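Encoded as C-alpha cells, the structure appears first; notes follow it.
Every protein chain but one is kept in place in this view of the complex.
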Amino acid sequence: MGLVKYIAVRALMIIPTVLILYTLVFVILRVLPGNPVLAALGTKNIPEEQLKALMSELGLDKPLIQQYFEYLINFTRGDMGKSMVVRGRPIASDIIDKLPATLELSIWAILFSLIIGVGLGYIGARVQNPYVKTIVRLMGSIVFVIFIPALGLSLQLVFSRYLGVLPTGGRLSVTMGFKPITGIYTLDALLQLNIQAFFDALKHLVLPAFTLGLVISGPYMRLTLNNMEEIMESKIIEAYRARGIRDSRLLRHAFRHVLVPITTYTGLQFSLLMGGAVLTETTFNWPGIGTYLVDKVMYRDYTAIQAVIIIFAIIVGLTSLIVDVLYALIDPRVRY
Amino acid sequence: MEVLIVNDLWVKYYTMSGVVEAVSGVSFRLREKEMLAIVGESGSGKSTLGFSILNMVPKPGKIVNGQILLEGTDILKLHPHEIRKIRGSKISMIFQDPFTTLDPLRKIVDQFGEFLVEHGVEKSKVNTIVREYLEAVGLPERIMYSYPHQLSGGQKQRVSIAMAIALNPRVVVADEPTTALDVVVQKQIMDLIDAIKEKYGTSIILITHDLALALERANSVMVMYGGYIMEYADKTELYDNMKHPYTKALFEALPRVMCKTLPKSLPGNPPDLRRPPPGCIFHPRCEFATEKCRIEKPRLREVSKNHLVACHYAGEIL
Partner (left out) sequence: MMSLNSSSIYIAFKNRYVLTGLIIILIFVFMAVFADFIAPYSPVEYVGPPLQPPSREYIMGTDNLGRDIFSRIVYGSRIMLTIVAIAVAISGAVGTILGLISGYIGGILDRLLSFTMDSIYAFPSLILAISLSVALGPSPINAAIAIALVYIPTYFRMIRGQVLSIKNETYIEIARALGLPSTRIVLRHILPHVTKTLMVVFSMNSADAILTEAALSFMGLTVQPPTPDWGFDLYKGRGFVLAGMWWIMLFPGLCIILLAVGFALISEGISTLITTRKR
C-alpha cells in the first residue's frame, strides 16, 4: 500500500542531492579562474579568434548562470554536452557505452566482498577460538588499507605472468565473436546460453572483482561477526532453543537478523565501491566509466568530467533508494 | 503421582574470575497439576534451576551433579538429539520478556508452525492447531498473520503461552511470566496460566521474585537463596508457619493494603557466589545469626509434614 508512495518520495529526494553535487562541480570546474579550453588544449599559443570560435561552439561564451541552467535542462533530455577534446563527440553515448562495464564489475565485486566478508565473519562467530575472532576483527578494520593498484598488480603478476591462467586486462577475449545485449557480459552470455563466453568473461572479471571486493569486505566481516555472536546469545535464540528447534535452523534464523545491518551497510559502502572501481579499472584496463574518467582527466576534458560526476551522483542516490526498499522488505518493523 | 523429580542438583558457572555455585543440592518433586513456585531474589539461582530442567544452562554453566527424572527418565542422561525433542513438547518454557523472545522478523504463524513441524506435526494440520491454541489463550485468529511488533505485550505473552501448551507438555516452566507486563495484564496472564493448568492437567513451575504472587497462585512454594533451598512447603503450611528468617524477611518486605507500617526491607546484598560465606549462606544478612550459623551449614530438614527448612533454629526463633 504505502510502498509505492514511499519509493516515490525517496526517489524525489535524490534530486536535491544531485543538484548540490552538480552545483559544486560546476563551481569548481567553471567558476574557478582559468580558461577550460586552454587547459584542455594544453597550450596558450592559440589565435584569439580561433579561441573565441571554440568557446562559442562549446557554449562557454554565454553568462555562467545561463550555462548552469542550460546544461541542467539539456541533461534531463539526455544531452550531456559534447566532448571538449574529441570535438563534437556526444558524451552521453560514451557513458552509455562504458556504464555497463562498471556496473558488471561493481556487482561482481559486491558479490565477492559478501562471500569473503560474510564468510570470514561467520567463521569468526562460529569458531570458539578467541585468536580466530581477534584476527577476523582486526582484518575487518584494516583490510580497507590495501592499495588497489598494489594488490591488483601483484595478482596479475602471479596469475597472469607466472601461472598464466588469467588474462591481464580487458573484458573478453577478441576471439569470442560475441554480440552483447545489455553490455553486462556475464548476463548477456547467460541470456544467449553461450557458456564459453560466460566463462571467458568470468576469467577476465575474477581478478578485478576480487581485488575490489576484498578491499571493501572489511565491514562485512565485523558486522557479521559481531551481530551473529550477539544474536546467538540473545533471548530470541534461547527461546527458539527452548522450543526444541534444531541447531541448523537456529543458525538460519540468526543469520536473517544479520542480514538487516548487512543490507544497510551495502548502501553505505557504495560510494567506497565507486571510488575503488575507478582505481580497479585503471589497474586492470577495464573499459568502464572509471577508466573513461581517468582518461578525460588526463586531457582535462571538463564537460566529460562534469557529466561523469553527475552520473555517479545519480547512481549513489539510486543505490541508497534500492537499499532502503530492500531494508523495508527484510525487516517488517520498518514502516514506510 | 510425580511428573518431575529433581534429585540433588548442582549447577556451576565456570567463569574467568572463578567458579560460581549457582544451584547447590536442590531436590524437589512436582505432582500432576501442581503449581510449584520457586521464589528468590535475582542471583538466587532460581532462573538457572529453571533452565536446568530443560538441560539448557547457558554457557559457561554446567550441571555437575544430580538427576532430573521426567516420568522416570533421567533427561540429563539423554542424547542431545533426544533432549531437543523433549524441549517444547514434554517440558516447555514461558519467558519473562515476550518482547525479546518472539522473533521480530517472522510472522506468528511461521514461528508457531515451524515449532510444530519440528516436533513432528504434519504440515497440513499446522494451521488448524495454531488457530486452536491461539483461541485457547483468547487471541483472535487474524493474529496468526501478524508480526510480533504489531501485538501488545500481553498478546505476545499469550502467543508464547499458546506455543508452550500446544503439544500438551507435562511440565511448563514459567520464568517470571508477568514481570515485564502491566499490572492489569499480569492478572489476566496468571488467570490464563491457572486455567490452562486445570484444563490440560499440566504441572507448572512458576519462577518468580514475588512471594505474594507465589502465595496467591501456587500449590507449594520453594524459597531459594544463594543457590540453596531455604524453605519448601505447601502454600498454606508456609503461610501459616514461616520457619526461615529469610522467608519471613521476604514476607515482611511485601507492601500491604490496610497496614500503617511501611514494608521492611532486607538490609545487605545477595552473596558473591564465587566466594560464598562459610556456614549458613544467609548468615551475613540474618538478624538471628549465631556463631554456629557462621561455621556450620544447616541441613534441609523436615520440621513438620511436607515442610522443609534449612535453618539451625527452625521452630525456635520464629
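Letters A and B mark the chains in the order given here, with residues in each chain numbered from 1 onward.
In this section, a contact is a pair of C-beta atoms (placed from the backbone, for glycine too) under 8 Å apart; a residue touches a chain by one contact, two chains touch by 3 or more.
Computed from a prediction, not measured in an experiment: that's the story for all the values here.
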Contact residue for the chain not shown (choose from A:Val86, A:Leu157, A:Leu191 or A:Val334): A:Leu157
Identified contact with the non-displayed chain, of A:Ala11, A:Leu24, A:Leu111 or A:Val127: A:Leu24
Touch with the omitted chain, as defined above, among A:Tyr68, A:Phe144 or A:Tyr265: A:Phe144
Touching residues (missing chain, whole complex) on chain A: 16-17, 20-21, 24-25, 28-29, 32, 34, 39, 130, 134, 138, 141-142, 144-151, 153-154, 156-157, 160-161, 168, 271-276, 278-279, 282-283, 293-294, 297-298, 300, 305, 308-309, 312-313, 316-317, 320
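The criterion applied here is as follows: only the chains that are shown with their structure count from here on.
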Chain centre separation in whole Å, for chain B relative to chain A (CA means): 55
In the complex with chain A, residue positions of chain B that touch it: 54, 56, 58, 84-89, 92-93, 95, 97, 100-106, 114-115, 118-119, 147, 149, 160, 163
Of all residues in chain A, those that touch chain B in their complex: 233-236, 238-246, 249, 253, 256-257, 260, 330-333
